[in-house]
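As you look at this complex, bear in mind that one protein chain is not there, while each of the others sits in place.
Up next, chain A:
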Amino acid sequence: MNRIVFISKKAVELFILFFLILTVLFFLFRLAPGDPVTRMVDPMLTPEDAAHIIEQMGLDKPLTTQYMIYVKNFFTGNFGFSFHYGEPVARVIMARLPCTLLLFTTSTLLAALAGVFLGKISAWKKGSRMDGVLSISALVCHTLFVPWFALMMLWMLGFQVGWFPLGGIISPELWIEDAPFGLKVLDVIHHMILPLLTLFIIHVGSYLLLMRSSMLSVLKEDYILTARAKGLTDRVIRNRHAAKNAALPVVTSVGLSLAFSINGGALTEQIFTWPGIGRELIFAVSNNDYPLAQGCFLLIAAVVLSANFIVDLLYAWLDPRIHY
């Protein structure tokens, strides 16, 4: 199939899928029990007050009318105002997105790089002591319970040893005193090390195991035998022939992980008080802040769909045997 036709078809598919997600999200939130006012347990709030708030939020209109307004607003780039923040949804998301991307994208990339490297070594030295240590460590990392591990990291390195701050992304004192820009950057890095290390340890295991398993099956291929017969060095066979082909499933996994990194990790963000999008997503869903929840989910859907699309294209580039 022609590449341009493939891309066009895929783009149309993605658009239809995205529109379906848009619609499902709208009805899913509104059909859930309660509304944004239900959770306000305040005896000062009378039923008349509640009705007034509902009317001002536009939730008193029939569902179909609300849906038409929602679709129209979406296509005009208007995501509405958060019910609780009283701010445009785009502004709320954009304020948190950089923090999430900074932490989760960095941790995914670092974990993937380390996982690929260690997985390659582990598979190459299959059965050795190093393979045993790496595989067991990877399994342990992979099965760690995130909240417990994050708290332990904070307790050990943040509290007992005191090397790192106990949360947040910056030290208020530096910003109040208007410290030099370089110092502020270092301060952010200082705050980032602990959550980054936690996420790295949690994720590196899965990439290592994936790479190891993929590499082991590649090492059985005929072309590896051919490469050996040609007299190539172990390093060249491992790095240029085996690892490149074995990395394909890891690329898919990293691509999707990078896409999903946009929604952050609510638990990690909560424990490290990282001002990311994951906490907002949980807040928006549990408090029926429809515009904010929809905005967050639509962003995630858009990024995941795009990442899938890119991974499809990347596959063909990495493996010449794949044709459209």
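Here, contacts are C-beta pairs under 8 Å (C-beta built on N, C-alpha and C of every residue); 3 or more make two chains touch, one makes a residue touch a chain; residues count from 1.
Assume contacts and distances are computed from a predicted model.
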{"item": "Protein name as given in UniProt for the chain not displayed, \"3-oxoacyl-[acyl-carrier-protein] synthase 2\", \"ABC-type transport system, substrate-binding protein\", \"Succinate dehydrogenase/fumarate reductase iron-sulfur subunit\" or \"Glutamyl-tRNA(Gln) amidotransferase subunit A\"", "value": "\"ABC-type transport system, substrate-binding protein\""}
{"item": "Candidates A:43, A:62 or A:127 - the one touching the absent chain", "value": "A:43"}
{"item": "Residue among A:7, A:28 or A:174 touching the omitted chain", "value": "A:174"}
{"item": "Of A:28, A:69, A:95 or A:130, the one touching the omitted chain in the full complex", "value": "A:95"}
{"item": "Absent-chain contact - pick from A:30, A:52 or A:142", "value": "A:52"}
{"item": "Touching residues on chain A - with respect to the absent chain", "value": "32-35, 37-53, 56-58, 81, 84-87, 95-96, 99, 151, 154-155, 158-159, 162, 165-177, 179, 182-183, 186-187, 189-190, 230, 232-233, 235-236, 269-275, 279, 286-288"}
